[in-house]
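The chains shown are only part of the set, and none of them has been moved.
To keep things simple, chains are lettered A, B and C as they appear, and every chain counts its residues starting from 1.
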Amino acid sequence: MKIGVITFPGSLDDVDAARAVRYAGAEPVALWHADQDLHEVHAVIVPGGFSYGDYLRCGAIARFAPVMTSVLDAARGGMPVLGICNGFQILCEAGLLPGALVRNSRLHFVCRDQWLRVENTHTAWSSRYERSAELLVPLKSGEGGYVADRSILDELEGEGRVVFRYVGKNPNGSLRDIAGISSPNGRVVGMMPHPEHAIDALTGPTDDGLGMFYSVLDSLVAA
Amino acid sequence: MTSVHTIDSVQHAESTPDLPQPYLELGLADDEYARIRDILGRRPTEAELAMYSVMWSEHCSYKSSKAHLRYFGETTTDEMRAKMLAGIGENAGVVDIGDGWAVTFKAESHNHPSYVEPYQGAATGVGGIVRDIMAMGARPLAVLDSLRFGPADAPDTRRVLPGVVAGIGGYGNCLGLPNIGGEVVFGPTYVGNPLVNALCVGAMRAEDLHLAHATGAGNKVILFGARTGLDGIGGVSVLASETFSGDESAGGRKKLPSVQVGDPFTEKVLIECCLELFGRGLVVGIQDLGGAGLSCATSELASAGDGGMHVELDRVPLRANGMTPAEILSSESQERMCAVVKPSDVDDFMAVCAKWDVTATEIGEVTDGERLVINWHGETVVDVPPRTVAHQGPVYQRPVARPSTQDDLRADTTQALWRPSDASDLEGTLVRMVAAPNLASRRWVTEQYDRYVRGNTVLAQPADTGMIRIDEETGRGVALATDCNGRYCELDPYVGAQLALAESYRNVAVSGAKPIAVTNCLNFGSPTDPGVMWQFSEAVRGLADGCRELGIPVTGGNVSFYNQTGDTAILPTPVVGVLGVIDDVRRRIPIGIGAEAGETLLLLGDTRDELDGSEWAHVVHDHLGGRPPRVDLAREKLLCEIMIAGSRDGMISAAHDLSDGGLAQALVESCLIGQTGARVILDPDMDFFVQLFSESAGRVLVAVPRTEEPRFTEMCTARGLPWRKTGVVDPESGALDIQDVASFPLDVLRTAWEGTLPALFD
Amino acid sequence: MARVVVDVMPKPEILDPQGQAVAGALPRLGFQGVTEVRQGKHFELEVDDSVDDATLAKIAESFLANPVIEDWAVRRVEL
């Protein structure tokens, strides 16, 4: 299985996403922002970082990159896409997921090990987890507060599209403690915390994040 | 404005030998100016004057410190040099860590800019040190930051600290460099003069080492990265207001701020671009542009090479209108690099830059001659022997005198101060100390730094040392710690510097890594003060002698003078960074206890009544006087060998070195970080207060699985390292119980330890 | 050539932690009487005369602001 990992200028956690793909037993394929070609990958990860510096607004420039046009098309065709941190911001800016991410309520960048609860195990990226399982995964972002209209929040809740929720003290002011959401068909997931940094207890708090990468392989094999 | 008569060319200088020049305003002394005239055989042009003045400044020429720094070289033995691939004098030291890997690391200060504009000052400090590492051909891998501020509750600290922390995080996080450690220290002498020292470590394959040399006549000089603007040319704007330019707008620039704004995104792209250039072998020599900008890069590249250099300055891409040659040469615009490239590689070089959207411009070439010649719209504005600019600046033997107050300071010991003795006083003191700004958790700071990015961070805050994996296949990695206790240095700069070295060395060793090299960032007051120069020379001697005794070389460093407010100098603060290597990071030893059931707590080393200069004396009595703790480097070495053996044979499950705050602090941190309680029994034959709060050096608290205890203690005994069984880990109790003192519930300790910084700075 | 100013502000119903932080700090610094603060972005663009108002609106709406969370206003200013 081939999983594409996009590199924009300013992407940082692309190497980590590729490593996580490898740990899960799949082949990571580097995708370049300026290249429309998805190189026949079966799924795509939009990684963390500060694409183009994120000076204007996180993800505001990256969503216009040529590669994103192809990702949007592929996603509409059902390809699994995971946006992590900056990737989540980009997917929201691109309109693939609803809502937006705003400055943390305490204004500072926050890097900490964060407990998450799995709320939906029916997405392409979360099927390996038990419902209500709690994962310990790094969160590291300055603009991680999820906001959306109340009607959209209600819709997300009603359709079970809140995939992960923060447990304990809300770290960034996210509405309804939302840490990650999915598209209606569960193929596209965006989340602020970093599962790719929790694949080995040597370099992360746990290996709780690996399940996400196994999940997508399951979903690809099943498809 | 570029019309001929407005340019102070070499020709013009020759024809106007007596023209008065503002060299004093530029910081040059009369005799220095005379020497420049002597070297050139004429008066310097405006551009030459700008170059010499920045390159001969204290910051670039080390004119007050050079005479002392030589001692580092003189005390480095061949054996110490064996693993050193580049040393003092290069952009950063490089050491061979085995398996074909070379590691480079260096610290730099950005103290004054961080006081003026905390966010940008600190941010550009990180940017600058990262480019130093890139100039060695290495991929930057991690940063550390060593910080000093005024008292935690001072209004100035409230202004400066949050900005500095946000700047370091803002820049470093955006570069994708994990922050793996550092220090935050509060003290009264740093009000109005904070210290912001940033350290960067990078790695490369040993064969890829790129030194800053401009060799091979005909090779092209390429400037790449950001455009050049009016940043940081505060001093040189004096020139623009002087006679030659006759340009109104230039005259108005007199009060330019010398603050630079960083653009971390440009730097990130520059890093990736450089690495691709290195990887494809397109670079003959490379130099970063930091302090003194192009003046420094061109003169250093040329003087380190085998020829001269010719530069067409009007090709430099500019960000501001009407910049003069002097301004362009002195601009400290960030995020720029200068490379020497073979003519046949220029197209490929440019293509790589285009891929990364990095502006690159060929500005000149290496020549056969021995001169650095710089043209501006067809006229020569600089024609100098580059070595005279870069390496033959003035060297001063500043007066050195031990301050007359030093004896009184040393006589004023802590013996007369009230000490807690009964259980309830000890209990209260412990909780108070844990919450003291210098001992409280640094989490408020470190949470703003990304420690995970790139997935190789094995140890980071809270830890005695930061550790990163270099090689994913073999698990080879490096550890880095920085330390300095300015109070000890004030009491005795020689011993204080050795204590800083010992602590940094020990911090690396407790993780199981083997210390192999040293860098420093020497922060002192004004070199014109003989007392400060005494502190400086003592500290340098102490550090160098200490390194020789430990057998690890100083590979580089940085000097920052003039750290003072009015006449009051900061405490001498020679920050010492030690680099260690570990063959397999999976064997690292963490701080937190309780990973294995039934661990025994052992205290290694000797505890003496050493409270002069301690955190206790500072917090409880606001007292500084007496003698610093004794330093025993042979003991530190032994301790280090024991820790490495313990790590290799899996005998140690956790370890934490004892430093500020003594055993009490180490116990609290080991419990809180491990989220596990412990039961401790102090030595009934020794004063409890001394046992808990003395800061004797050469001590480590280790947690040993019960099954390993006999083997480990036998090893210590056999090798002559004193040890004492101090307690046991107690996962059930949820408390740190110190027999006959008190039982401290962990949540009480946590509230005390973690509450302080948020209460001050949120 | 014309100068165009675009102001982008968080929508009223969106939490504005930056503005709140400013409002909270002012009394501590000794400034009374500021009851509310909102913080947004201010852009100054130099544009060719060929760029019409519709284009400017599109730049603001599709790029400078995120309409999910922000309002925007464009105005041309005299130089």
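Going forward, a contact is a pair of C-beta atoms (placed from the backbone, for glycine too) under 8 Å apart; a residue touches a chain by one contact, two chains touch by 3 or more.
All figures in this text were calculated on a predicted structure; none of them were measured in a lab.
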Overall composition (this structure file), stated as a label formula: A x1, B x1, C x2
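FYI, only the chains that are shown with their structure count from here on.
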Averaged-CA centre spacing for the pair subunit B and subunit A, given as whole angstrom: 36
Computed distance of Cα centres, subunit C from subunit A, in Å: 29
Contacts with two or more other chains, residues of subunit A listed in rising order: 106
Residues of subunit A touching subunit B in the complex: 9-10, 12-13, 15-16, 19, 48-50, 52-55, 106, 108-112, 138, 140, 142, 194, 196-197, 199, 202-204
Of subunit B, residues touching subunit A in the complex: 166, 169-170, 173-176, 263-266, 268-269, 272, 356-357, 446-458, 469, 585-586, 762
Partner subunit C, residues of subunit A touching it in the complex: 56-57, 60, 92-93, 98-100, 102-107, 145, 147-148, 173
